[in-house]
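All protein chains of the complex are present and in place, except for one that has been dropped.
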Amino acid sequence: MDLQPILDGISAKIRPHLSDGRVADYIPALARVEREQFGMAIVTCEGQTAQTGAAETLFSIQSISKVFTLTMALGKIGNNLWHRVGREPSGSAFNSIMQLETEHGIPRNPLINAGAIVVTDVILSNRSLISENGIGEPGYDAVQEILDFVRLTAHDPSIAIDREVAESEAAHGFRNASLANFMKSFGNLENPVERSLRVYFHQCAIAMNCEQLARAGLFLAADGRDPISGKKVVSAPRARRINAIMLTCGHYDASGDFAFKVGLPGKSGVGGGILCIVPDVAAIAVWSPGLNKNGNSHAGTLALEMLAKETGWSIF
Amino acid sequence: MDLQPILDGISAKIRPHLSDGRVADYIPALARVEREQFGMAIVTCEGQTAQTGAAETLFSIQSISKVFTLTMALGKIGNNLWHRVGREPSGSAFNSIMQLETEHGIPRNPLINAGAIVVTDVILSNRSLISENGIGEPGYDAVQEILDFVRLTAHDPSIAIDREVAESEAAHGFRNASLANFMKSFGNLENPVERSLRVYFHQCAIAMNCEQLARAGLFLAADGRDPISGKKVVSAPRARRINAIMLTCGHYDASGDFAFKVGLPGKSGVGGGILCIVPDVAAIAVWSPGLNKNGNSHAGTLALEMLAKETGWSIF
Amino acid sequence: MDLQPILDGISAKIRPHLSDGRVADYIPALARVEREQFGMAIVTCEGQTAQTGAAETLFSIQSISKVFTLTMALGKIGNNLWHRVGREPSGSAFNSIMQLETEHGIPRNPLINAGAIVVTDVILSNRSLISENGIGEPGYDAVQEILDFVRLTAHDPSIAIDREVAESEAAHGFRNASLANFMKSFGNLENPVERSLRVYFHQCAIAMNCEQLARAGLFLAADGRDPISGKKVVSAPRARRINAIMLTCGHYDASGDFAFKVGLPGKSGVGGGILCIVPDVAAIAVWSPGLNKNGNSHAGTLALEMLAKETGWSIF
Partner (left out) sequence: MDLQPILDGISAKIRPHLSDGRVADYIPALARVEREQFGMAIVTCEGQTAQTGAAETLFSIQSISKVFTLTMALGKIGNNLWHRVGREPSGSAFNSIMQLETEHGIPRNPLINAGAIVVTDVILSNRSLISENGIGEPGYDAVQEILDFVRLTAHDPSIAIDREVAESEAAHGFRNASLANFMKSFGNLENPVERSLRVYFHQCAIAMNCEQLARAGLFLAADGRDPISGKKVVSAPRARRINAIMLTCGHYDASGDFAFKVGLPGKSGVGGGILCIVPDVAAIAVWSPGLNKNGNSHAGTLALEMLAKETGWSIF
């Protein structure tokens, strides 16, 4: 299948929709991003690539980082993770605290904020033994370890954290601080609240472009093994299970709708990006900053719907 | 792939687990079903069949009927259905009423009880024009229309309703009566509560065996067209979307877990049955009456997990 | 204290506020009541009476009936009532079903709809032995027993039920039917749902005027004994406890506000009436059909606030 003309067609058709959504405005660094931007990139398991629009423009990956930290935490403590976080859709907004109260501090899944903070806490408590400045070493930094992992999967050491975004998140992160303190009160955070939050805010502030993001997610489309380098990132069953969680939980309280319309595992971020996996076929990244009412990229979702329709890539 | 030895192997391995769950006991007709039973049947899109254990023993399909009525209602009013019922996972138990209050009488999805009652109400209000005793005819009966549809997809006119179960459901159906009255108070039921409930209780009391059930669901594995007779039941995109809803919502508040472990669209019933779809490949029905704490068949889920592992049929 | 000039003053001051609220419109029989009406009556423990405005106009007492049925049920089964209904404020609307789910079918208190339906169910299951057509007698009717009790406390055998209102309530009572079925599913209704609801809808449809209502409530101001006839209705501690429940729960989710502003035990009805108790001093009834956003009489609440201020009758 020749992907380039398909992407070009989507790029043309998407233009009138770029002004529909609303840019995230809870921090200045995100609020000033120009809305009418769009980029898309695909990498197939066979190494074919295609891209369109602003596919090389950096954006804040935000919650998409949760997919990478989930992968890392599963690598560190395996299925023990599921004692501390569930894997059910939440049926509520991304930052809701209600179910956390009903369910005694155990977040519903690792792709909502509360769950991702627990995942970060797991990473902090289980530092990699192989990293240069590993456990017990003064230079160790979980933020660096997460960044290293993303660089590794993207095969791009230039990927960096936007420090301004990270600091801005921290300065306005009262809701996340509330979630973290709430879980801490139930004993479901091992590290000091501030430390877990610091790492969480930094992972959200990783800046990537569509090209890098699609490349970084490719291992999830290929049974956990990077199909280009041949390097194994996670086992095949684990990769499939991460995809399952992305499908049921990756778009907060619009996950069912995304499955219905696009039919592919995906994870959105409030920066306007979406990472989407076509098992055994390809990884896709799309970006457009205008968000719909559920906090997911409006044009990005639409573009993926068009792509799924034209390629027949729905997993259903 | 030779499916028979796989099913035989599963049948042997599942035996020690048949006494683990708990048979539904809210009505006498279900409570007296013997727990340690197990049956499984597969029909592939190419017409291959395999079965094991009590695959020809009739059981009450209960909530699995929701898949068939959803298909019918979409055929009658198309996407207008989504004005009256959502398509998001509920994040709560199958008969929960909380979200119905928060969301003003609109059920979260068509596969929880409240949503299925709305679907039934839609069928009642949109009687088929082509049925013999159709709209306005004295002999018209929505129950009969649903039964006819199931018989048609299963290619088996012998399928019947267990009247004792239907009456028993009605006599003990206070929770469903509560849900129906609640939605009626928000104007989300068009027919009298009693009429919608009567049809709902009867559709749940359809008795089928694994062989019939797998055959009946086969159109969902084949883009909406019965691959054996070649007859179209629904359009391809609609079939895929029904599968998407089964995956995100088909196991109540254990849907995420089922997606995680089995990785296939499925719908469970409190009678112990599960219908599972492998897109483009096959339809599977499994039955074992012992339920886990989420109200899904314990051994049935386990058997599907084994099957998915051995066949690699996960959609992820 | 000369109450007549105080009432006359309130009557004059209240006039501009009579058009502020909104008449209950969920049933035609209530919707057509003219909004700009106002009546008020006081009976003191010493037998002094005062009234103003339309104090002799009949209105539907609606939820105020819950005070009388609570008194009756406590007389029948005493503190055993508290195994089936709580006595805590609900923190939510009068017809909310959420807490009923969280608290397994036990309503928060006897003055919200769910709680009052349980109270009615208790009356039905514990028919008075002394009534003429008592337990087991073909002519027995719980509706008649409730009406008799109200007539007795009001010393007025002319009080009657507005059958049109009762039938209209039944025809539109889906929310109450939902609550009743929900509790039945938890085993917290002994009688058939329809029977309990029938009695409930009829008790709400009792028509009284302010004069009758104040007289009927007087025993609650006088330690449970009618201070005029000298007849004991309930024990002194029980009367005080009923007052306590009226204070904490009598105005649904505006009970705190009513205690804050008026400072007296009271129970409102959606027909625009409020019964208010001044312990050891007097009983007050006020009526004005326009309701505020919490479903309580707008002008009635205001009038009671004025009265409490001028008389210094706050219990605090």
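Every chain is named by a letter (A, B and C) in the order it is written, and numbering of its residues begins at 1.
The working rule: a contact is a pair of C-beta atoms (placed from the backbone, for glycine too) under 8 Å apart; a residue touches a chain by one contact, two chains touch by 3 or more.
Source: prediction; values computed, not measured.
The chain not shown here is in contact, across the full complex, with A, C.
For the chain left out of this panel, the touching residue among A:Ile97, A:Ala207 or A:Ile228 is A:Ile97. Only one residue in the set C:Leu3, C:Cys249 or C:Val270 touches the chain that does not appear here, and it is C:Cys249. Touch with the chain that is not drawn comes from one residue among C:Gly21, C:Gly53, C:Gly173 or C:Gly263, which is C:Gly263.
Hidden from this view is one chain, which touches chain C at 86-92, 99, 108-109, 237, 239-241, 243-245, 247-249, 253-257, 259-260, 263, 265, 279, 309, 314-316.
Counting the whole complex, the residues of chain A in touch with the unshown chain are 96-98, 101-102, 174-175, 177-182, 184-185, 193.
Operating definition for what follows: only the chains that are shown with their structure count from here on.
Interchain contacts link the chains end to end along an open line, per the touch definition above. Rounded to a multiple of 5, the C-alpha superposition of chain B onto chain C involves a rotation of 180 degrees. The geometric centre of chain A is 33 Å away from that of chain B, both derived from CA atoms. The mean-CA centres of chain B and chain C are about 47 angstrom from one another, to the nearest whole unit.
Taking each chain's centre as the average of its CA atoms, chain A and chain C sit 56 Å apart. Within chain C, no positions touching two or more other chains are listed.
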